[in-house]
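Complex shown without one protein chain; remaining protein chains in place.
Here is chain A:
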């Protein structure tokens, strides 16, 4: 499964680590004693592992030694019209990187081993229940969060970080409201082999009426596929034989079956107007490289939906990643938002620790929440809007989005703003 990343910000290991040695215990199995942990991260996926690593410090170096791909350009276009939008930097610098999920996981696991003096990883363990502390009390109740594991052992911690995905057990146990709905779509992911080796530094995405299909470069000959479509179609795609699958992918990118004359002429009209006003940049539609075959057993599917937690934090609790927000992959921002959460939370925890503060104190946790909710809500809303806009082939909406896309494409400063926001 590939994850699209615009830019990973936590590049080099941070210098002066002005924090106390944190024992971050990531839950995946194990036992413990009477110690009180500074932080416990519940959930060992991409974001959970990254948080544990970040609390221990630095993993980018490992990724660089494995497979990843920088991309320079991104083309996004509509199946129902000629409209397209092209993102690139003026001097054709790298816009970002595509890194596969398992590559990141591997790097993080390696890094966790390196910081094992500060971070304890419990593999194959499951949290059964959580006990929250009272707001403030003189009674003999413990002020820490208690996590009961499957094997009966109990972990005590000053701060629990919930990174356990969109069905977060931590969030449910805390009783935090979650606004969510399911899209009638599932995403199919696969690793594809291209017909011929090419420079492969462009990311492609086409909006079909059934959902967007995206091709992301991984190497000169490999690309990653993310195809969001209806549940039935997705199930079909995953179970059909490889040749038919490859054909389906190619035709999804190349076929103009969804074009209508009306929209085409309306589109060209605006195109002339734009060319008249701003004759400098002409984005001619290019075609993505054709696909030859698919990696055996690399096809998987997962359902899509939107989710947003009403609160990201409670006393001694913070939610990060999909536990806090779940988004459609059409903009490739899901994991990125998670990494953004990590970066922000880390920054606030660092300052708090350097001020000798109790890590579970609401004052800095609310600052993290405000920080991220502002950013994430905007992105979530925009992604949801785009998804709905592009899920139809009704003429008025197609016209709207065609003109909208063409207009946005013509306004470079706007595109730069979009790229900057996605790279945060």
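We take it that a contact is a pair of C-beta atoms (placed from the backbone, for glycine too) under 8 Å apart; a residue touches a chain by one contact, two chains touch by 3 or more; residues count from 1.
Quick note on the criterion: contacts and distances are computed from a predicted model.
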Protein name, per the UniProt record, of whichever chain is missing from view ("Trafficking protein particle complex subunit 2-like protein", "Tubulin delta 1", "hydroxymethylglutaryl-CoA lyase" or "Ubiquinone biosynthesis O-methyltransferase, mitochondrial"): "Ubiquinone biosynthesis O-methyltransferase, mitochondrial"
Among A:86, A:114 or A:362, the residue in touch with the chain that has been omitted: A:362
Sole contact to the chain not displayed, among A:36, A:269, A:300 or A:378: A:36
Residue ranges of chain A at the interface with the undisplayed chain: 16-21, 34-36, 135-136, 138, 142-144, 353-358, 361-363
